[in-house]
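First the structure, which I've put down as structure tokens, then a few questions once you've had a look.
The chains shown are only part of the set, and none of them has been moved.
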Amino acid sequence: MGYDRAITVFSPDGRLFQVEYAREAVRRGTTAVGIKATDGVAVLVDKRITSRLMEPESIEKIFQIDTHIGAATSGLVADARILVDRARVECQINRLIYDERIGVEALSKKICDFKQTYTQYGGVRPFGTALLIIGAEDNRVRLFETDPSGALLEYKATGIGAGRAAVMEVFEAKYREDMNMREAILLGLEALYRASEGKLDASTTEIGVIMLEDKKFRKLEESEVAEYIEMLKSQLGGEA
Amino acid sequence: MGYDRAITVFSPDGRLFQVEYAREAVRRGTTAVGIKATDGVAVLVDKRITSRLMEPESIEKIFQIDTHIGAATSGLVADARILVDRARVECQINRLIYDERIGVEALSKKICDFKQTYTQYGGVRPFGTALLIIGAEDNRVRLFETDPSGALLEYKATGIGAGRAAVMEVFEAKYREDMNMREAILLGLEALYRASEGKLDASTTEIGVIMLEDKKFRKLEESEVAEYIEMLKSQLGGEA
């Protein structure tokens, strides 16, 4: 009865409907998954290409934030770009002021504090975007998920967007902490495969990885992605 | 039930109705198409002239943004002018600060970030305008489409405005990546021809092109346009 029209209004049961509706915008977004391995961490996205006339690389869903940090987004694409730009600026500021790379958790908190602001003050709307932030620190990799409320959680493996439920089902069943990156990417692809009901294409699948060894974020080449998809398909064929 | 009255309000299913209504303003606009060729990129617009008393050149729908960038607009004309002016200023700023031409994607993102602002803060309305931005870079041409949400997509060939559906149908059926500029312009004209249900006139058709060779945006002379229309008509006559 009107409690859901402004972010500055709590409903009688203590909810902020506008924030929950912004989460719906995420739930309408493309599926993205993040997964930790013993030797690295990866994000994978199944970009929806609805027309052959689109340039697939323009539907960017995985972004480098700093040399050691990357992110996958889901939800309103223009909002995502704003958040990614802000994250990049925060990283630069940290380098300028402290002359060192920002911590992955520190960056994730800054982004979440920024998002929280849009849930408490009038005249704005929350960001309709979730982010999976991956990064490497001294001796381990990190995988954070943010949502429109500004809440921050770390996962071993997780998913956002339209296919989240299907993704989490796969991960709950099959994720193991002793997986290496190759196994993790294959499991991540399998999750995307289940979420998309069996459609998966190297040209519309983005994968970003950070290996503990060199702590460098990089996006896989389409040929690498194709190889992994091949592996997955033969593996699933074996299972079937 | 009121979710569509303010851009700062999400609907329960995570939509921003005001942004969607602004897209309607675009859907009521003139039809514009963009198309990439192997040797260049072009935008074509079918300007609606409703009276012989109008000066056709005053209904400008294709604009030079920088020497190597051009744009076609559809939707609210006053909004389009604001965006075009801002784009031109961004190009000048880039030249002043970095002493070089702005990248086509960089410019397109700046325009989209500007648009996004008008979808998140209260007291304003989104821009009721879509843009097709074309440009040349070191070794390739670009074709971006922006919409009122601030989303940005790159296409091989695309259309905006009232005739978009008809245009896309033509492109999906006939577009080939190995077309040269001449073929591309003819296909773009055919798309406009279908969208306008067979009306097409050199005096009310604007064409802007950038060739990879010289990376210079230029608008075709009316005589050149007339020649292409003639070609199209004989070609269609042949098909018929």
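Residue numbering begins at 1 within each chain, and the chains themselves are lettered A and B in the order written.
As a convention for this text, contacts are C-beta pairs under 8 Å (C-beta built on N, C-alpha and C of every residue); 3 or more make two chains touch, one makes a residue touch a chain.
Here the structure is a predicted model, which is why all the values come from computation and not from measurement.
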Practice problem: Could you tell me how many identical protein chains the full complex contains, when just 2 are shown? | Solution: 7
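Just so it is clear, only the chains that are shown with their structure count from here on.
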Exercise. Give me the rotation angle that lays the C-alpha atoms of chain A onto its copy chain B, rounded to the nearest 5 degrees.
Key: 50
Quiz item: Using mean CA coordinates as chain centres, what's the chain A-chain B distance in Å?
Solution: 31
Quiz item: Can you name the residues of chain A that touch chain B in the complex?
Solution: 4-7, 17-18, 21-28, 51-55, 57-59, 76-79, 81-82, 85, 118, 122-128
Quiz item: How about chain B: which of its residues touch chain A in the complex?
Solution: 2-3, 7-16, 109, 112-113, 115-116, 119-123, 144, 149-158, 168, 171-172, 175
